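Only one protein chain is missing from this complex, and each of the others stays in its spot.
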Amino acid sequence: MTKSAYRNNLFLTGVVLVLLFFLQFVLPDYHVLMGTRMMVLAVFALGFNALLGYVGLLSLGHAMFFAAGLYGAGLTVYHFGWSLPAAFGFAVLASALLALVIGAVVLRTIRVSFMIVTLMFAQVAYLMVLYFAEWTNGQEGLSLPLSARAVHLFGATLDLSSAITRYNLAFGLLALCLMLLFAYLASARGRVATAIRDNEGRTEMLGFNVFAGKLEMFVLSGAMSGAAGAAYALLFGYIGSTFASFQYSIEALLFTLLGGAGTLLGPLLGVLLMVAMIDKLSELTSAYLLVIGVVLIVVILWFPKGILGTIRERWAPWLL
Amino acid sequence: MASLTPLLVTSGLKRHFGGVKAVDGVDFTLHEGEIRAIIGPNGAGKTTFVSLLSGRTEASGGTIRFAGEDVTRLPAYKRVQRGIAYTFQITNIYQTKSVADNVRMAVQGRMQRVGMPAFDFEAETAAALAAVGLSDRAETIAGELAYGHQRLLEIAMGLALQPKLLILDEPTQGLSDAEIENFLSLVRTIAKRATVLLIEHNMAVVMALADRISVLTRGQLLAEGTPSEIRDNAAVQEAYLGA
Amino acid sequence: MALGPYLFLATLEGLVQAAVLCITAAGLSLVFGVMRVVNVAHGEFVMLGAVIAWFAASLVTGHPAIGFAVALVISPVIVGAIAFASERLILKRLDYNPEATIVATIGLLYILQQTVLIVYGPDARPVDPPFYYTIRFPWFGYSSYKLFVIAAAIVIMGAIWFVLQKTKAGLIMRAAQFDRETAQAFGIPVDRVSAFVFAAGAGLAALAGVLVVPIQQAHYLMGADPLLLSFIVVIIGGLGSMSGTVVAAILIGLSDGILSVMFSPTLAKMVSTLLVALVLVFRPNGLFGKAAR
Partner (left out) sequence: MHRDSKTFLALSRRNILKTAGGAAALLASPAILRPGFAQSGTIKLGAPIHRTGIGASYGRWYERTATAAVKVVNEMGGINGRQVELIVEDDGTDPKRGTEVIEKFASQYKVDAVFGHLFSNVVAAAAPRAGELKMPYFICSEASLLGAGKLNRYTFQPGITDVRSQVTSMAPWIGDTLGKKVTMIYPDYNFGHDHRDFFTAAIKAQGGEVVGKIAVPPTETSFTRYFPQIPPSTEVIYHVMVGPAVLTFVKELGDYLGSQRPEIFGFIDSLEGVDFATPQLGFLEGSYFWEAYPRYAQANQSEFDKFFREKVGVDANGASVKDGKDISTYSHMFSIWETLFVMKQAMELSNYKGEAQKKDLVTAMESISTLAESREHPQGAKLFNGKTHQVFGSQNISKVEGGKLKVVHRTSIEDGLYDTDADYTKMAL
């Protein structure tokens, strides 16, 4: 990346974050709540995009990592009464570890096989949630106890039932993940990742360990998705098997494709549009999931690069 | 010219695809500093042979030793790190990256090999581009280059790796006569620092460049020698003319 | 119940499941074999078949068998036509790019499912079997219609075999499956073959839907299970291999029938899905497929 491109991207990301931060002062209650949810889901989509957009691997099973974070955090809080920061840390580690193990297996496959195998592993994870109902309470799920709705940290108390607190925590996580990904992509390792995406064979013949490069991104992606899941569990206080279902994997794909795979801010944009659209449509019809189908097909047929990807192609080649 | 230390030795090297014996027991020795050409009719197993050397294809049998080390089971990227560079028969570059970025990836690859010393990225990149004469196109998107220039970029990436052994797979294919002239002097420059192994159909190029020539037919080594020895070899003539 | 009758019942249940699975998976396998398209919307074609059967049954008065017979004909035709149109409008434009077609068929899945929700509603609705007679075994009773399903599946699989092996259409399909480029060079209109194959695959799914609906009721979410199971069958049987598909369907149907009687059905599904994922990683040509080329 050239210096000016680096500056532009940094500036753009900064502006978006500042904007998101100040939105909490002007949005009505419901939209603060929606905003919180969107930012957490954006972290999930960011994690998904790290894999699809920057190493070119399309996973159909990312709900499994979201769920790993969700249950990693939720179950330790629910059953063992862990403090929320400890549960969050554990959940991120657990999903990273899961990604390491799953990645080591599924990265032996490519393209269509990769998609199907990730889908199947996610299905196994979903069924596991149902099967170990003694711990997870299956489809019904668990609500975190009242004691888990506040964080005590360095003498201060954060009340998680406060909408503004939740908004800022979600904002902090999103900002952190965006910056992390930005730094990673601007680094030498990030260059290797995109090199793998652009031309795997060539990259290997330049002396790079392609498998390790993919695995590294897979773990980063899984950990980020897991962080989103953990945040979702702790902020909203409910965990259930729906979060592990196929539809959640598809939503991550949808957000990313719509916003633009391989663009830093695309997933965020995709989440904003999609979640708002789904929310509005659900007021009008029960068949609101129709929009998922329509958007998927429209994007894949006419805008395969997504919104930001198309903008990058036409007007802003510096966009990361 | 050739030193006596063998850089690369294969013994009994085999590669079978199902029932097809693409490479069938090749004993081959390459010395440091030489320019070696491999020739042979179509389907003789030349590309498979160099793929085995570079690690892109796994050997069914036999061993490969490089600089005294057994590399038979090493994955390709590790062989690159040990100094075997390979340029593809069909140009294989990062189509969407700029020419300079293409070379930078190669420089980064080398940096990883020598282990992160203070390293002038841009100088290394510029040097490799200058060596092949692409300096003025550094910011062009690689996919938009003319074919001949893409081949040169391919070689620049090989150079930027600063390999001990550079394998060139049909480097002159599709080049014009003027470009070939240019190419010949380029390879001679490279050969001052690295050993060169090339697969080539253009006999004029082979005769002009190679110190020694190896001839492959049906996966086996038929003959080996200096250009004039090979030119006079009856068996080689028979293989080529199909007597 | 004693172990013997227990196993007998499990076997019957397994065979019924295998029968339906065979037809569904054959459709999926055909589409993958010829077009190299992984059709994630395949389960929705089963669902559509069942829903159309319900419409047929409620529109045709008289004996349930008449409605059923009508459904057997029109369901595959209508669903085939829908599939044909989606192939022309979507898959063809994507040039059958494997990844893009998966994403597109996921989109198709939601569109079909949610459209049915709008038109047909969220309820599960029953369709009467063409005949109703319970066979009395000493230990339990069993619906004769379920046995009919097994027989019907054998007939349909026989017909598929005949078409593929003995007719010109089958020859063309096999040629296209073997090598698209060469087939094209020999003047086979591979492009048009694709559309027909996609329609035929969907038609088979619809047929399975019609057969299963008197046992299961028509419901807009009923496509998920057949999709997953036929994926499993097609992968175990070797992608695109028809005979492998049949063997795998019987194996999976029987083992699932027996395992779910003995253990928890969730556990059975979990273990089989995991095994299949591992098969795909370590034996990508399936358990019965040919060795790696």
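Note that the chains are named A, B and C in the order they appear, and that numbering of residues resets to 1 at the start of each chain.
Going forward, a contact is a pair of C-beta atoms (placed from the backbone, for glycine too) under 8 Å apart; a residue touches a chain by one contact, two chains touch by 3 or more.
Remember, it's a predicted structure, so these values are computed and weren't measured experimentally.
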For the chain not depicted, the shown chains it touches: A, C
Absent-chain contact - pick from C:24, C:75, C:143 or C:241: C:143
Selected residue (touches chain absent from view) among C:215, C:254 or C:274: C:215
Residue numbers in chain A that touch the chain omitted from display: 29-30, 32-33, 130, 133, 138-141, 143, 146, 149, 161, 163, 236-238, 240, 242-243, 276-277, 280-287, 290-291, 294, 298
Interface with the undisplayed chain - residues on chain C: 1, 5-6, 9-10, 13, 17, 117-118, 121-124, 126, 128, 132, 134, 136, 140-143, 215-217, 219, 221-222, 225, 257, 260-261, 265-266
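Note that only the chains that are shown with their structure count from here on.
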Two chains joined by the most C-beta pairs in contact, as defined above: A-C
Distance between the centres, which are taken as Cα means, of chain B and chain A, whole angstrom: 43
Centre-of-Cα separation between chain C and chain A, whole angstrom: 34
In the complex, chain C residues that touch chain A: 38, 90, 93-94, 98-100, 102-104, 106-115, 117-118, 122, 224, 228, 231, 235, 264, 266-267, 269-270, 273-274, 276-278, 280-282, 284
Residues of chain A touching chain B in the complex: 188, 191-192, 195, 198-199, 201-210
Chain A-touching residues of chain B, taken from the complex the two chains share: 54, 56, 75-78, 80-81, 85-86, 88, 92-97, 104-106, 108-110, 112-113, 157, 161
